[in-house]
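Only one protein chain is missing; all other protein chains are in place.
Naming follows writing order (A and B), and every chain is counted from residue 1.
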Amino acid sequence: QSNVVIYGTLDAGIHKTSNSANTAIQEGGRDNSKLGFRGQEDLGNGLKALFHLEIRYEVDTGNIERSTRPLFQGQSRVGLQGGFGTVRLGRALTSLQETTTQFEPWSGMPNVAGFQTDLMVAGYRAAVSGSGSDPLGAAGNSGNRFANALWYNSPVFNGFQLNLNLGSKENNGLATAIVGRGTTVAPQYPAGSRAQAYPYSVSATYSAPGTMPQYAVYAGSERNSTEVKWHSVGAYYRPIPALKLMGSYGRQDMSHIRAINDTMKSWVLGANYNVGVGLVRFGYGQRDTDGEVKTKEISVGYEHNISPRTYLYLDLSQKKVPTSTAPASSNMNQNHYALGIHHNF
Amino acid sequence: QSNVVIYGTLDAGIHKTSNSANTAIQEGGRDNSKLGFRGQEDLGNGLKALFHLEIRYEVDTGNIERSTRPLFQGQSRVGLQGGFGTVRLGRALTSLQETTTQFEPWSGMPNVAGFQTDLMVAGYRAAVSGSGSDPLGAAGNSGNRFANALWYNSPVFNGFQLNLNLGSKENNGLATAIVGRGTTVAPQYPAGSRAQAYPYSVSATYSAPGTMPQYAVYAGSERNSTEVKWHSVGAYYRPIPALKLMGSYGRQDMSHIRAINDTMKSWVLGANYNVGVGLVRFGYGQRDTDGEVKTKEISVGYEHNISPRTYLYLDLSQKKVPTSTAPASSNMNQNHYALGIHHNF
Partner (left out) sequence: QSNVVIYGTLDAGIHKTSNSANTAIQEGGRDNSKLGFRGQEDLGNGLKALFHLEIRYEVDTGNIERSTRPLFQGQSRVGLQGGFGTVRLGRALTSLQETTTQFEPWSGMPNVAGFQTDLMVAGYRAAVSGSGSDPLGAAGNSGNRFANALWYNSPVFNGFQLNLNLGSKENNGLATAIVGRGTTVAPQYPAGSRAQAYPYSVSATYSAPGTMPQYAVYAGSERNSTEVKWHSVGAYYRPIPALKLMGSYGRQDMSHIRAINDTMKSWVLGANYNVGVGLVRFGYGQRDTDGEVKTKEISVGYEHNISPRTYLYLDLSQKKVPTSTAPASSNMNQNHYALGIHHNF
């Protein structure tokens, strides 16, 4: 019989965020919780077929992610790997967003203390109609993923790697029109719209040699189905093996769907420091969206490994976020505390 | 790779219940059908991390339980176990309801012939808006479980064990207001309400020594998110190893959401008798709800084990239930027949 591997993550804890939509003590995770099935078949001559099916769910309620997302929200992909690289079809994180997780101090984990979701790709992701990797998809479906897409990862050549990702123009289920540069009566993207240009995501990386490279850099660009673009560059550096310093810069261009205030810039600096069985995470970043006061975020986290697969964590974060009343010319402090357990299997 | 265990149950059969909402011959199970994934990681010094993810579904339709419940309706929990006991976070059966399954003649299986769902916690569960363990949860979601909760099971100390369970005050998705002691215009719990007091469930048990104790007793109490309370005590006794006699009593206090008729009492007596490869189940119980005629139930069941993991079963039950026309001052006979197969894997 075949050699299917079952893998996953459960992350559960309690957290509290002041000046947010829900300021009560809540149960929830810091990382995505996953239950995945993966396998590969050796085809000879270094060629193999491979697949991933990854369920995302909420440990605290037992439901699939946000109750609305696809069963295999994590990814569903099948393809071939060989000397030419890896080619896969299906649904998954975009190539650029997969790359940037290595350059973000919370490793791309989508929580308040992290920087990937809320600071680096926010606006692009959720703040604006037409944002996100799949804005023409079903409601609640958007985020950081392409459906109906193709992925290509080149082999690593002298430290260089190229990652390409091309979406289709299919109807992905847009239920509510996106007004964009149109009007309520004649929205730019009526319900059921298909992409007019192919969505894509591309990243190029260079890493120093070794399994734990001393440094690495990336540059990439992405265009979603409403032709919003996101460009990003970044680097990390390890002065000593225990310390990883990192930084990234991104620029988002919403001019295809907005007449004014169409640019968002963000930058993040961070560090990961291994101390005994612990890991300290630190980050500071800013997001500058046209027509809004800046968002500023500072976060510190500690992971205490109690085994190779299990750690306890504590995150503390403070954000200055625009007040919810537009025009957001003033901001307010949002304090976030989280404490939990993270288990891989 | 990790040692994930896949386990589960399929229960399918045919049943017929007279004087019920559907009196046709129906296909369906006697027990919950499950597909679960569980694992543990040894952390040394007797400490371990452990998790459970349990899908509930209907064998007859292939759908998730009631088509509306969370994917991992059975449970989704992660935590640590050691000399201090077991601590877990997530969603699962409440501590008290987990305890009472051992003292109920149908082992807590949720079917018409059993007593746990319909007789012991009915009213508390489903008959009244605001009942159930999670009445402020999404529609169809209620039942015997807490989401967003913490569980603690103490070590067994001289036969004694304590089980604690604390829910959060999170918004669990109440879609339709619960009028309760308010009015239609000003309901006690408007849509989207959060709990005003922390839901909890607690049970204490004492068991005689051995893997098949000669006797055991429990006492426990539970408060749901609308502050309805349920108190219960019970015991079992084995005069000979093949025979288990059991009884329990419960009292429910709905005064927080009802001005009148706020009390429900119930008691159940039962026996389990092993005869060769078979098991006979017997039970009799009554429920006395304020302002209603009593519900009386008598049931007998037989399980024929054709292997360690598979049995065939037959259940016969007669209930005197209140007629559906309120005030339910008269009752009617409801006869129930079920025949099926139960397979564990």
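By definition in this document, a contact is a pair of C-beta atoms (placed from the backbone, for glycine too) under 8 Å apart; a residue touches a chain by one contact, two chains touch by 3 or more.
These numbers come from a predicted model, not from an experiment.
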Filtering A:Leu71, A:Val293 or A:Leu316 for touch with the omitted chain leaves A:Leu71
Of the listed residues A:Gly62, A:Gly90 or A:Gly132, which contacts the missing chain in the full complex? A:Gly90
Among A:Ile25, A:Leu80, A:Leu164 or A:Val300, which residue is in contact with the omitted chain in the full complex? A:Leu80
Given the full complex, what residues of chain B touch the hidden partner chain? 5-8, 10-14, 22, 24-28, 33, 35, 55, 57-64, 67, 71, 306-307, 309-310, 340-341, 343-345
Which parts of chain A are in contact with the chain that was left out? 1-2, 4, 6, 37, 39, 41, 43-44, 47, 49, 51, 53, 70-80, 89-91, 138, 147-150, 168-173, 194
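Assume only the chains that are shown with their structure count from here on.
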Quick check: superposing chain A onto chain B on C-alpha atoms, how many degrees is the rotation, to the nearest 5? 120
Taking each chain's centre as the mean of its CA atoms, how far is chain A from chain B in angstrom? 39
